[in-house]
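A single protein chain has been omitted from the complex, and every remaining protein chain is retained in its original position.
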Amino acid sequence: MAAPHALPDLAAPGTVDRGRGPVAPSDRRLPAPGKVLGYLVLVVAAAALLLPFFWMISSSLKTANTVFSVPVTWLPESPQWGNYAEIWRISDMLGWLKNTVFLSVVVTVLQLFTGSFAAYGFAKARFPGRNLLFVVYIGTIAVPWQAYMIPQFIMMSEVGLTNTLWAVVALQAFGAFGVFLMRQYYLTIPDELCEAARVDGLSEYGIYFRIMLPLSVPALASLALLTFVTTWNDYLGPLIYLRDPDLWTIQLGLKSFVSEYNAEHALIMTGSVLSVLPVAVVFLLGQKYFVEGVATSGLKG
Amino acid sequence: MSTTTVGGPRGPGPRSTDPRGSGSRDPGSRGTGANRTKRWYKARRSLQGVSFVLPNFLGFGLLTLGPVVALFYISFTNWNVFGTAKWVGLDNFTRLLKDASFHTALLNTLYYSAFHIPLTLALSLGLALLLNRKLRGVAFFRTAAFFPYVTSIVAIAIAWNLLFSRDAGPINQILGLFGVDDPPGWTASSDWAMPAVIVVGVWREMGYYMLLFLAGLQTVPPELHEAARIDGAGAWQRFRNVTLPCLRPTTFFVTVMLTIGSFKVFDLILVMTNGGPGQSTLVLSQYIYQKGLVENRFGYASAISVVLFALCMAVTVVQFAINRRRNA
Partner (left out) sequence: MRHRRSRWTAIAAAVTALTLTATACGADEPADSGGPVTLTMSAWSMKTTPEFAKLAEAFQAQHPDVKVEFKEYDATNYDTQLTADLAAGSAPDLYVLKNLKNFITYQAGDQLLDVSDVAGGLGDKVNGLGNYKVDGTTYAVPYRQDSWYLYYNKDLFAAAGVTPPDKTWTWAEYEQAVAALTTGLKTAGSPAKAAYQHVWQSTVQGLALAQTSGADLVSGDYGYLAPYYRRALQQQEAGAQVDYGTATTNTLQYQAQFGTQQAATMLMGSWYVATLIAQQKKGDAQSFQWGFAPAPQADAATKDNPVTFGDPTGLGVNAAIDEGKVAAAKKFLTFVAGEGGATALASIGITPATLTDPVTKAYFGVQGVPTDELSRFSFTTHDTRAENPVSPHTAALQNILQETHSAIMSKSTPVDEALSQAGNRARTEVLESR
């Protein structure tokens, strides 16, 4: 259905050049004193951002009853390194980690795929009721989950999904967030590009896979990171849906430490520090996709 | 309601969101045969469009939309989770009008949002601009900025409460250095608890929105900056005339998400102050939680949710309208 028509400048996707040169704003050199000052500001800001994390580490090396005291001790007198061995011994950290990794990976993959796929439909395709449906998607974001989680739980029970990891996957994988995010990104990609591709005989699916996906790597990266972290840190979802201790996620498991009459606060912080580390690694790996020129190189590749 | 014509930053040009777009571009639209072709073409494109949305919609419709629709129904009933819901018409909503705690929660939510939204928006954009450079150690700084969002929220609450402590807290000690004799009690005082929560809210979420802005910044063509510079535009002018317009879809997304997120703020306040002291930081989501999960009055809780929903949607629609006018 590629009708011959002429759009100036845009002949074929391969030659489409959005003008992304290697010239980056970072080429501008800051004057040396300004640069030093800038770094100073960044370092101070980073310290302020990491302070609570530092408190977590410090507390993880204390004994249970010295975590909270007046005045605050930022450095424990005798670090309890044993806490980091103890936590593996008395808890099922390994099992929790396994479940959490499973959930985070599956949810992220599903969210990326179905979210960006649907986003293409909302941004570039046309069908009756599209705009209304999109508003409905956004509308659901505006409803607080704690108000409808019981009806949702009852429905999930009807289909026998509760007390399985798939319940949490189902809960999180089809959210409106990813659709909205990707749609907004696709809107910045000129329609001329799609038109030109259609002229070239590419199907809509071809355009999605061969043009949109490679062009939207930064958006996919941010969606992936945010989904991963959100799923990793989610507490309420697993809390409502998972009962069997073998299915517990890391957040659920850690909270189970704080039983009503007994508080192992140092160990909780030990576990919290351990639970943050994998996410930090994932973030460090993922953030490199926010480099100018990625979109262009993706197009050429 | 065609509020979705959020176009690209490229200015005028053929836009696929133009309802007449496909027809006018179809060169074969002459005569009856061509009309049939056109109809078939349109139908096929519609089907294809639907096929994109369908996989996500299957999950979304069943698991999210269904329960949300149920919630709207429940808001007109008296439902205690067990047994059947009794239809009470508008009773829940009329009761809301007289509920002083609801008014407090609503005002507090607006108070929180009024500061949280602009501050987070400005700081996250600033961070993204700062960390979109090829700086040495940029990976570390980006991670640091994102870390508050990763760190366990319980640990955040504990650590920030320590920092805010009235007598021995570092924040008040610093204020003391600047000659503040009577420093605020922060989370332990009804006047200062909300500002304290706002500070922590902004601190926690700016890294999150920075990430979205970072992705958006990758869509700003560098040659536009280059051209502007050649034209003699300063840094501020380039930001205003190049970066901001190109970022508009991202900014729109961030603003909508941030607004809804602020109106729905819940877990941060729950762990920081639990709504106190008194009702000084009680917000709508927490009130919904109290009425629903604590008191098992799900009909009433749903009605509050509907109000919260309406509030979010009203603001979102305004944002849509502003965004569309800017693009026009």
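Order as written gives the chain letters A and B; numbering starts at 1 within each chain.
The rule we apply is simple: contacts are C-beta pairs under 8 Å (C-beta built on N, C-alpha and C of every residue); 3 or more make two chains touch, one makes a residue touch a chain.
As the structure is a computational prediction, the values presented were derived from the model and not from experiment.
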Only one of B:169, B:183, B:207 or B:222 touches the unshown chain, namely B:169
Which parts of chain A face the unshown chain closely enough to count as touching? 63-70, 72, 90, 129, 132, 149-151, 153-158, 162-163, 239-240, 243-245, 252, 255-256, 258-263, 265
Even though one chain is hidden, which residues of chain B still touch it in the full complex? 61, 65-67, 69-70, 72-74, 79-85, 95, 98-101, 158, 161-162, 164-169, 185-191, 274-280, 282, 290, 293-296
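In this section, only the chains that are shown with their structure count from here on.
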Let me have the rounded angstrom distance from the C-alpha centre of chain A over to the C-alpha centre of chain B, please. 15
Residue numbers of chain B touching chain A in their complex, please. 1-4, 6-10, 13-16, 21-22, 25-28, 41, 44-53, 55-60, 62-68, 70-71, 74, 81, 130, 132-135, 139-156, 158-160, 162-163, 165, 168, 203, 207-208, 211-212, 214-219, 221-226, 246, 249-250, 252-253, 256-257, 260, 263-264, 266-267, 284-285, 288-289, 292-293, 298, 301-302, 304-305, 308-309, 312-313, 316
Quick one: which bits of chain A touch chain B in the complex? Just the residue numbers, please. 1, 3-5, 7, 18-21, 23-26, 42, 45-46, 48-53, 55-56, 59, 68, 70-72, 113-115, 117-118, 120-122, 124-128, 130-144, 146-152, 155-156, 170-171, 173-177, 179-181, 184-185, 187-192, 194-195, 203-205, 208, 218-219, 221-222, 225-226, 229, 233, 236, 251, 254, 268-269, 272, 275-276, 279-280, 283-284, 287-288, 290-292, 294-295
